[in-house]
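To start, the structure under review is shown below, and the notes come after it.
Here the complex is missing a single protein chain, while all its other protein chains stay put.
The first chain written gets the first letter, and so on, giving A and B; residue counts start at 1 in each chain.
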Amino acid sequence: MHPLYKIKDLTIDLPVWGDRKTAVTDINFELYPDEILCIVGESGSGKSVLARALMGLFPSKHVCASKGEILLDGEDVLSMSADKLRTIRGNKVAMIFQEPMTALNPLLTIGKQIVEVIEVHRPEMQKQAFQKAIQILSDVHLPNPEQIFHAYPHQLSGGQRQRAMIAMALILEPQCLIADEPTTALDVTTQAQILKLIKELQNKHHTAIVFITHDFGVVAEIADRIAVMESGKLVEINYAKNLLTSPQHPYTKKLLGAVPSILPAKSRALSSSSQIVLDVRNLSKVFNTRHGIFKGVTREVRALSQISFELKEGETLGVVGESGSGKSTLAKCIARLVDADDGKIFILGEDFLQAKGESLRKFRRNVQLVFQDPYSSLDPRQKIGSIITEGPILHGENREVAIQRMFELLQIVGLDKKSADRLPHEFSGGQRQRIGIARALALRPRLLIADEAVSALDVSVQAQVLGLLKDIRDEFKLTLLFITHDLRVAAQICDSVMVMSKGEIMEYGATKTIFESPQHPYTQQLLGAIPGRAYWLEHQLVTQ
Amino acid sequence: MVVSRLQYIRRRLLLAVPIIFFIIALNFLLIQIAPGDAADVLAGEAGSATPEYMDQLRRKFGLDQPIYVQLLTYVSNVATFDLGFSFRHNKPVSELILSRLGPTLLLMVPVLLISVSMGILLGAIAARYLNRWQDKTISTVVVLTYATPVFWAGLMLIVLFSVKLGWFPTSGMEKIAAFHTGLARIIDIAHHMVLPVITLTLFYIALYTRLMRASVIEQNTMDYVTTARSKGLGEKRVLWGHILRNACLPVLTMAGIQAGALLGGAVVVETVFSWPGLGLLAYESLFARDLNLLLGIFFISACLVVLVNLAVDLLYASLDPRIELK
Partner (left out) sequence: MRDIFRRFARNIPAVFGLVILVLVMGAAFFAPTIYPQGPFEMVGRPFLEPLTDYLLGTDQLGRDLGVGLLYGARVTLQIGLISTLIAIFLGLTIGGTAGYFGGWIDTLLMRITEIFQTIPFFLFAILLVAILKPTLGSVIFAIAVVSWPPMARLVRSEFLSIRNREFVQACIVMGMGHWQIIFKHVLPNTLSPIIVTGSLMVATAILIESGLSFLGLTDPNVMSWGFIIGSGRSVLRTAWWVCAMPGIAILLTVMAINLVGEGLNDALNPRLKNI
């Protein structure tokens, strides 16, 4: 069978000021018709640059191929004229992107953006353009295609926008679809639906698909073949079944090993007579968003409705939910970053919501947070040492003592002593999270809240930081409230799990119970939506 | 929730009420700060009013009343467009201002339209040919024009085109002695308009060109532009069909904000060219120390700005569907 794409010895250079010389080096592989090839890699692997290069799209004139060929049906994309490239884009090869909100022009209707493809490539079909658009919109299972046609991107949900993008890409039935992390920005249930849709359409139109992702679960769900990339090199490529069950390259093994298993970790023995550290009763929060150019329209959002639960000393509770579930609001209310409207929060027996002024300030040290975004959780102008000692010094600790403790903490989180004199931008994402953990621990909090603390990290780094949290938790007997959207991650570290949706608690129980016999339909839905779950369970891939 | 255009206009005009009120109160404050008795100020030029009129004024504005009553009286007067009387021109101030409003608008409207449209065009061209000669030329001219004081530009244009070359008249709106009517009059006025309009437009073209250029460059990095290219759209279509509309929005916003500045520019340009509009009237009232007239002009200008802002907002809302207004 003839390959649709044949990539030979491809090397793409980065500009002189980049952090390395090449985006990708000596890439060789083929793409055959009617197959789904997943390209997996972490950030910086070069997978996105490669994906775009397949269409001759380069982010700037400084990023260009210095060596090799990209043969599309025998013709080299890299030496095609601009006009020739235009004829194949959207026509023979189409692409969908990660963020559907920014990938669509906010000022044009969905219909106009879809019909545009026909106008440019098949002007003779213009009369039927509307019909074809409606047809493809219903093929992607969008309700009321006519309404969607006349709608603007901001009026659709994330999942709907992605479906619209897929419609736009497939309307001219291209031979190849390049999908650059199309489900990464979506909720897990929406992701499951989109993956199903892609599989369905692939079956129907026999399109070859290049699917870029960092999530091995997604890979297990849809891949026919898998290519693994590391720092610009293609380290392994094989049929899905083979690669997942017997990976060859050490990097592939490392990546697979880092994927959080959906089998919960062994449950720990917890002392039953522990003190109750956190006691939340009937917590409620309503957000009134006023919008519109006149700010006269008020929309009420129930972020939290009557949330009640307890956390014992040394326990780790996972709060799991999709976007809009209220889990972040819960964390913020407990930390008093946001004021709850109703309900009570007792920390170590004290009514936290009643504390004011000086006593509030003193009490705050008992509740500390580890934040999500490593690139905004540290003051870019502050040295690491200062970041970690700031809290203790603020609370009256002796400066010398604080500095000593800071060095201890750096060691505990696995960073060099010299880090204290450096600035945040000198560290990687994973290292910054470690610094954030050290900062939180400096105040010796009784309750540590990790608000999606590993969600923004690459999977291998994620595994390391998660491991670090577990070690620290075990050694210092910390009480941990672990917020996440990823059930797999929760399974690794939490003793019990609380599933939230639309501001309410759907289910609460021991991790093992939740995973093995979920009661609530929503929990079952969440578990079922975990990508690659069936594959993982079937092949008993125990990754820890 | 969608709001009809009429409802929106009504709501916005209501929103404007506190602004107008504040401006009137500001005027009142300024009157109090000014040297002399408030009646002196309100009568206009010192000494030119008859004693009877001064007494009338004092009673009307209740100058023996507590200050907040004075404020209320003043507000109700101004709000009903009773802005006083000008002895010098022998007309009520509001009538005087109205008669001079036309010539000013005759300058302002072309300036606004030309500067915005030329700014968008030049900015798009500069961005399209980034760092090439088109961009470098446009950017250099922009840098120079942006730094040129408006009045100096006007004076230099007069020196070159009126005095040395004799192509355009040096001042005024029309050749009054010629008694033109109909089309001949329109042409005459247009002839007189050229230099003042160019003078004021120069600065604003520079401003909008810079803004548009930066805006287009920024839009070029947006994801939807990559999507457009991935669909096989040519550069021209990407620019005109996608980027332009998005890039215009900040320029439009700026044009609304600059409405007030435009009226200030009118003062200078009309003074340089002796153009009989509100700006020249303001200058004359300065000379004649007629604070009351000046305050009246200030008030009307502010009202104009509010209206212009409303128009710009409506235009913006019709271009950007994310703003909820149907």
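In this section, contacts are C-beta pairs under 8 Å (C-beta built on N, C-alpha and C of every residue); 3 or more make two chains touch, one makes a residue touch a chain.
All values derive from a computational prediction rather than experimental measurement.
Touch with the chain that is not drawn comes from one residue among B:N77, B:Q134 or B:T271, which is B:T271.
The residue touching the chain not shown here, chosen from B:Y53, B:F81 or B:Y283, is B:Y283. Where chain B meets the omitted chain, the residues involved are 18-19, 22-23, 26, 30, 33-35, 131, 143-144, 146-152, 155-156, 158-159, 163, 220-221, 257, 260-261, 263-265, 267-268, 271, 282-283, 286-287, 289, 291, 294-295, 297-298, 301-302, 305-306, 309. As for the chain not pictured, it touches chain A at residues 15, 17, 59-62, 335-337, 360-362, 364-365, 367-369, 371-373, 376-382, 390-391, 394-395, 436, 439, 443.
What we mean here is this: only the chains that are shown with their structure count from here on.
The geometric centre of chain A is 50 Å away from that of chain B, both derived from CA atoms.
Of all the residues in chain B, the ones that touch chain A in their complex are 1, 3, 8, 11-12, 15, 222-224, 226-234, 237, 241-242, 245-246, 313, 317, 319-325. Residue ranges of chain A in contact with chain B, taken from their complex: 55, 57, 85-91, 94-95, 97, 99, 102-108, 116-117, 120-121, 152, 154, 165, 168, 291-294, 296-297.
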